[in-house]
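Left out: one protein chain. Kept in place: all the others.
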């Protein structure tokens, strides 16, 4: 283990020579006893020897176990950041998203569109069935978070209507 | 957790040299007691010893796992409650304690006795050898924590001299 | 071989299947409910898909969601685990209709074995013994006596239209039959307006012994011996072992080869378990489970055969590659199911696992999806871990299980570990002297 011995001596005019033998002796005591630090002060004289232990990684990560954090691909957790958004429209099912009624056709909605309650926003295909996703309320589409043909999970936020 | 102990008084009036024996003694107390730091100040004299090892039980595992807590008999942890007592005399070895020089004889010391440094307090038998345990300093015996013929571990507090 | 398998389950069995897939070099897709997004099965899989909210009917039983998850992840097979959709013939059909391989038997076999009456008829037809009795009602005391003579006393007289024990009489010897018959007939007539009775062999203290089978799609079938699952509470298995303390090698081989012939005749594929009641040296079919079972590890330990791997391999069309004579039984194995329950009241105890440390060392296996900090959700089964030990002898297993359970630390939730330690200290259990009602008797203070 890497050992650094640091002696910081406060020398004064009256005592120009630090007591090197004493420092050596203290260092010896340090390693004998397994201490990490010895400090001696007397009047305005002060000697401190310390041993920085490389393994002193005391900084424990505030939380206990993060669970098997180092594990491979974990869940792309369904509720993403935007799930808490009051205007979030979350997917009610697993499937593939279609943003337009058919290939080449214009999309059901674009960012900035005003939509009315019940209006079709997207289609999600699951088990070869096309499921229209309708606006839960009237409002303006401020974000669309999914691309055409993208797979979505249950609870994943599709778009935001404000 | 830095802990400061009140000074164990050793006269220094005419002594310009730090008391290396005292440092060793403090180191021993440190390891006996599991403290991480001891600082002594008297007048303009000051001695501080610290042990900054990773195992210093800093981050009290209050929340985290208490380890296999439900497990059978765990160590009768060497440093008991009294280990932190400044007058504690800890066992320097494993063995069986004898409180008297021979069966039927009066004990070496009783609670309330005044003892001088170097006086025999107890005997510890290990490997058929009788090891006298001597008073590390003068003082009054305020507690005796072991009974005759009791087994003791290394670091277990035997008695307290104040 | 498959490239990617979707695991339509959760908990320890999903983790178990994930391990088998990874050891075969197969990628995995976990599906999970919203409450399981941090669950071990979702963490360990290569991909995971949230398929619905916590209630199982909306997630783990949600067929469209699971099929859609397989579609969007391009999985090529689906493993159903146990419970949930594992014995749902409709699910198996839909999986296959959508072009995925179902890691299990054909929907037809699931359907047959899912219907108790059809299952019993089918198995009898292929030579598997069922509980003997009269074919339907017996017209007279004389007819009843003829049946009883054939099947042997004691017998049970039961009302054809009956239920709840009324119109039911135990007959221990011929001399009792006349009076029992008239009493039961009168009771049945009074209770159900129908005095007709049938006769069935009475099993007084049977053991639950089941035979593990494994079949490929090319006609190869082997049995992997039995498991004794007699330790039950409310028809839930608590502790299982193999071999059974009640069977010898000849009995094992006799029932095993009979089951193998039946399974081959049925053209069954994959893993399966034929469950029997066993009493006085005779086996009586109860039901067949057409899936991997909770207690499969005890068989793996004594045969060295990875049942889940084999299940996946044969589902992919691979041949078994070995025969009955290659199957060797080595030593003994015991499994304890650890439930998050109060060990006395059996009240489920979901909540956060604040401390978790599994036993290790020689001959010890833990199958679990728990980790320190995990929250056991209240929505699903309370089984949170299985401890399986293997040893050269049953006694070695008992000692090993005891020390393993003493090492197992689970804090934050109550578990049934104390119950298992109590079982291990019981002399009847140590002697292997128990039957399907033994544990209930013990728990009610009667054993």
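A few points about this structure:
Each chain carries a letter (A, B and C) given by its place in the written order, and its residues are counted from 1.
The rule is simple: contacts are C-beta pairs under 8 Å (C-beta built on N, C-alpha and C of every residue); 3 or more make two chains touch, one makes a residue touch a chain.
Since the structure is predicted, the reported quantities are computational estimates derived from the model, not experimental observations.
Note on the undisplayed chain: of the listed residues C:364, C:384 or C:439, the one touching it is C:364.
Touch with the chain that is not drawn comes from one residue among C:16, C:337 or C:420, which is C:16. Within the whole complex, the absent chain has one touching residue among C:71, C:300 or C:381, and that is C:300. Annotation for subunit C: contacts to the undisplayed chain at residues 15-16, 19, 22-25, 44, 297, 300, 304, 306, 330-331, 355-358, 360-368, 371-372, 392, 396, 399-400, 402-403, 406-407, 409. Take subunit B: the residues that touch the chain left off the picture are 31-32, 34, 53-55, 59, 61, 64-68, 71-79, 93-96, 125-129, 151-156.
What we mean here is this: only the chains that are shown with their structure count from here on.
Taking the mean Cα position of each chain as its centre, C sits at the greatest distance from subunit B. Averaged Cα coordinates give subunit A a centre that lies 43 Å from the centre of subunit C.
One inter-chain figure worth recording: subunit B and subunit C are separated by 60 Å, centre to centre, where each centre is the mean of the chain's CA atoms. We define each chain's centre as the mean of its Cα atoms; on that basis subunit A and subunit B are separated by 46 Å.
Counting partner chains per residue, subunit A shows two or more touched chains at residues 64-65.
In subunit C, 372 are the positions where the chain touches two or more neighbouring chains simultaneously.
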